[in-house]
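Only one protein chain is missing from this complex, and each of the others stays in its spot.
Up next is subunit A:
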């Protein structure tokens, strides 16, 4: 009896010694000891390898290597003041580890983005647009928006805003792959962690840096001013700045305790690729009683459909056979729900004619019917719609970009453009901070990004939410008002120009420019 107990204890000792030996591999356990015996970190802005444990130090950790996260990395890699930064990208998506490859013969993926001229010039600046142009993409220079009541329509031309194009429709995987290719071809120091964030420890605020701590406590370790991230695969890392680019259900936002406001529209969007017999060169959007349907050109004879409807309809339309679905789509884009609008209503535009004065070339464009859909070319995907906005985008050492900061209705395809705008603004603010020797985790540096992006994003969200609300009510007088608004937007050229300018990503307030 006594003997076995001794053996048992011996075994236990051995086991624990084994554990200790394994510690260097199990970084999670090793970190607990790291605080007191941190090595001599390099004074350079370089990756420092702590000898006492395996914890890497980074300047920036981007959580979420999607389109917006990669756009930030590319932007940082492209600027002289930030290209030396040591960046970690945390994402479990295997696409990050492999070189992107797309087969041109495949039909386009239904997950697409309508990128604005502002986004295109951002991609050109960072050097990623050349890769987009090697793959399928579709510029469009015309846009028609109309209403199921037949009371109003408006057509936009790129020339109205002195641009060559209104935008470009690109598959998300192409945008993402182009950013990956772009960053692969630089000597930017980035490390990809194919894992997920499991916990985040932020350093205490500097105001607690009291005098009493000087005399009694041991010298503070340099890690005291870094955020520590622990990953689901057991890895850990230290970073000056954590960027939450991890989407609408952001883990960073949750862990950092940012509050959000928002609501779900009890609506879903069906997204799919369709085929025509001719090439489509225009973006079409029609407001139906249950929500808008958009038909976006995708190159060759393909188009993308984003169709908003109530959840019950969306389930039906997802399950119905393809021929019926195609019939429904054609119906929704043509005579379904109401007649074609004509400009002869409202006294043939007389009441809106005064501001024309030769400026509105496109105002004379006639209403057109979108090309017929002949075939469904992908599966139908259904997404619930919601609007969500973080009350703050930054706190010390943490910043949110893209959907982590704001999730919008995909009405005008603005969501990802807002995210690219965030990525661009944040990288510029970081560069400006580095120019004057700021600590990039400092909230005073990051606040500049928030000050720049929040009003712009709130404005865009307000416009999209307003549109959504205006079109989710089917009530006679409101329909006429709405149609009048579309009519007005069509004929009053300066106003229309500023609305499109804003929708195409230019940083100006509509109406006041």
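The working rule: contacts are C-beta pairs under 8 Å (C-beta built on N, C-alpha and C of every residue); 3 or more make two chains touch, one makes a residue touch a chain; residues count from 1.
Please note the rule applied: contacts and distances are computed from a predicted model.
When the listed names "Peroxin-7", "cAMP-dependent protein kinase", "Phosphatidylinositol N-acetylglucosaminyltransferase subunit Q" or "Ubiquinone biosynthesis O-methyltransferase, mitochondrial" are checked against UniProt, the chain not shown comes out as "Ubiquinone biosynthesis O-methyltransferase, mitochondrial".
The residue from A:278, A:366 or A:436 that touches the chain not shown here is A:436.
Of the listed positions A:173, A:196, A:225 or A:389, the one in contact with the omitted chain in the full complex is A:225. Although one chain is not drawn, its touching partners on subunit A can still be listed: residues 41-45, 48, 80-82, 84, 205-207, 209-211, 213-214, 219-220, 222, 224-225, 432-439, 442-444, 451.
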